[in-house]
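What you see is the complex with one protein chain gone and the rest in place.
Entry: subunit A
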Amino acid sequence: MKAAQFEQHEPETVEEAVSLLESLDDRAILAGGQSMVPMLRFRLAVPETVIDINQIDALDYLEEDNDWLRIGALARHADVEHADVIQEKYGSFADAAPLVADPQIRNRGTVAGAVAQADPKGDWGSVLLAHEGEVVAHGPDGERTIPADEFFLLPYDTTLDENELLTELRVPTPAAHEGSAYHKLKRKVGDYAMAGSAARLVLDDDGRIERAGIGLTAVDITNVRATDAEDHLEGERPGSDLFKRAGELAAEQSNPESDEHGDAGYKERMVNVLTQRALGDAAERAGLVKRRVTQ
């Protein structure tokens, strides 16, 4: 099916985009288009105007400063996949990137667009939650930041205001002893997750878990944090018994639906397994960081 007719704007600055959002009633933002183009084609979205943000060069970045890893709104999945800083320091991002869709889609789709899309089956929301990341938004009143766990409301619905442009995703730079990982179960390569789990562990100098973050994919109405499991982990030493219990708690807190890929009980068991694996990898990676530091 063809998309309905629309008018097209290509702002070159964030300010221009925001003023278009403010002045136009019936409009949609187009980033990588990997979700939006099919929505327009199926006429699930029938906006009068499409605001294509791909010309806003200032949003095309992926960089790390002292405090944050910053992912600009035009950074593509493939940019994350191939960035050295990601491979070296952000295990969960490095795990997740090549598991998102397929190479062609990763060349076009943006990480920010996937987060804005707020598909509960999307992978990046879980990673962002596990890292206690933030969403940076620009609106008519300027810039504001939204903590990841206040961002997702419902499937395809977020706390981003109508007139706001998501400009950046950011997560804190890793602590001295930190590791993270992402595990995803899918029916075949290139598919959305049947279930997924992102884990981040920050250890103190003693090797105890100071902070734990777990984000789950495709097992609730949004990407969600497994807070019971996080609480159970904090203050303890990493270990397989501890992770086993955390996996069970994550599964209990998850809320999957039965579908053609598996029933809810199966998916809960998968949440348990995937969470244990992600925690295991995260702990190992945190340990590696520690060994490197103390050598």
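Brief remarks on what is shown
The rule is short, and it goes like this: contacts are C-beta pairs under 8 Å (C-beta built on N, C-alpha and C of every residue); 3 or more make two chains touch, one makes a residue touch a chain; residues count from 1.
Just so it is clear, contacts and distances are computed from a predicted model.
Missing chain, UniProt protein name, picked from "2-oxoacid ferredoxin oxidoreductase", "cytochrome-c oxidase", "2-oxoglutarate synthase subunit KorA" or "2Fe-2S iron-sulfur cluster binding domain-containing protein": "2Fe-2S iron-sulfur cluster binding domain-containing protein". Against the chain not displayed here, subunit A makes contact via residues 1-8, 30, 33-34, 37-38, 40-42, 50, 52, 54, 78, 98, 101-105, 107-108, 189-190.
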